[in-house]
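Inspection log for the structure reproduced underneath, given as structure tokens.
Apart from one protein chain that is not included, each protein chain of the complex appears where it belongs.
Right after this comes subunit A.
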Amino acid sequence: MTRLIVVRLLFGALTLWAVSLVVFAATQALPGDAAQLILGRDATPERLEALRDQLNLHEPVAVQYMQWLQGILQGDLGNSFSNGLPVAEYLRSSVQSSLALMGLAALVATPVSLFIGAFSALRRDRSFDHASSMGTLVVASIPEFVVGILLILALGPGGLGLFPSVYAREGGPEQWILPVLTLALAVAPPIVRMMRATMIEVLESEYVQQARLKGVSERTVLWRHAAPNAIGPVAQVIALQLAWLAGGVVAIEFLFNFPGVGKDLMDAIENRDVPLIQAVVLLIAGIYILVNLIADVIGLAANPKVRVANR
């Protein structure tokens, strides 16, 4: 199994490298060059030339890419164009906030969806099952920022007035609730549906029937016999959903004015702050790859055939 994980890791690194190529190529395709972007339209040709020398813009593109990549590998993401701060320093606090937001959303969404999915499977074709499948379908078909707006209207100051709708630096922890809830609702439906489908399949299997015929209690049947066999396929969907969070967080942060990477990305795009854009996109891609890698490892670990074969 170690070998399989190493192979997966290598593929992850390869994907990340491919992403870096695309990101670099995309910034190259922008009109004008970095010096023009930094200095603006009114810059004199002399100052532009001087800055181009400073930024090594006269080197061939391949060399520029190698220098950029080398910098990244050493943890140097370059300096922000707009305020001159090192990108890493500039992003630190917002990355922490965003990761906390995503982590909270994942912590809320995953167990609740798994539970609802499993319970729907047990109560197949009964009222709980119908309600949950209807609910997930409705939530899944509404875009997440609309979900967010609806939540604000219902629970925010205009509605029940339970939680603030906009993040403020001096606010308390209650202002986290609506963004977390919105993200959780956005990722939950596919997990619920997959868990339900997988559990139904597993509960109908002969080994579950055999466990019941042995006189094993219903709880043991569910958690010892059924759940481990459902984990593999469901983990894949959970990973896809949590990875989606990395990108989905952008719109939600904008909606709630939450100071995270999403908002930074919006600002960076507005200011044409290329190093910042590059860093944020790489970060989002990195999270995507990491989460999928973890899901692969869980899927492999849940399968005794793989686990035992490579000892």
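The rule we apply is simple: a contact is a pair of C-beta atoms (placed from the backbone, for glycine too) under 8 Å apart; a residue touches a chain by one contact, two chains touch by 3 or more; residues count from 1.
In this text, contacts and distances are computed from a predicted model.
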The complex's invisible chain, by UniProt name, from "Peptide/nickel transport system ATP-binding protein", "Acetolactate synthase", "Tat (Twin-arginine translocation) pathway signal sequence" or "Electron transfer flavoprotein small subunit": "Peptide/nickel transport system ATP-binding protein"
Candidate in contact with the missing chain, chosen from A:216, A:240 or A:293: A:216
Contact partner of the left-out chain, one of A:3, A:41, A:169 or A:305: A:305
Positions on subunit A contacted by the hidden chain, ascending: 204-217, 220, 224-225, 228-229, 302-305, 308
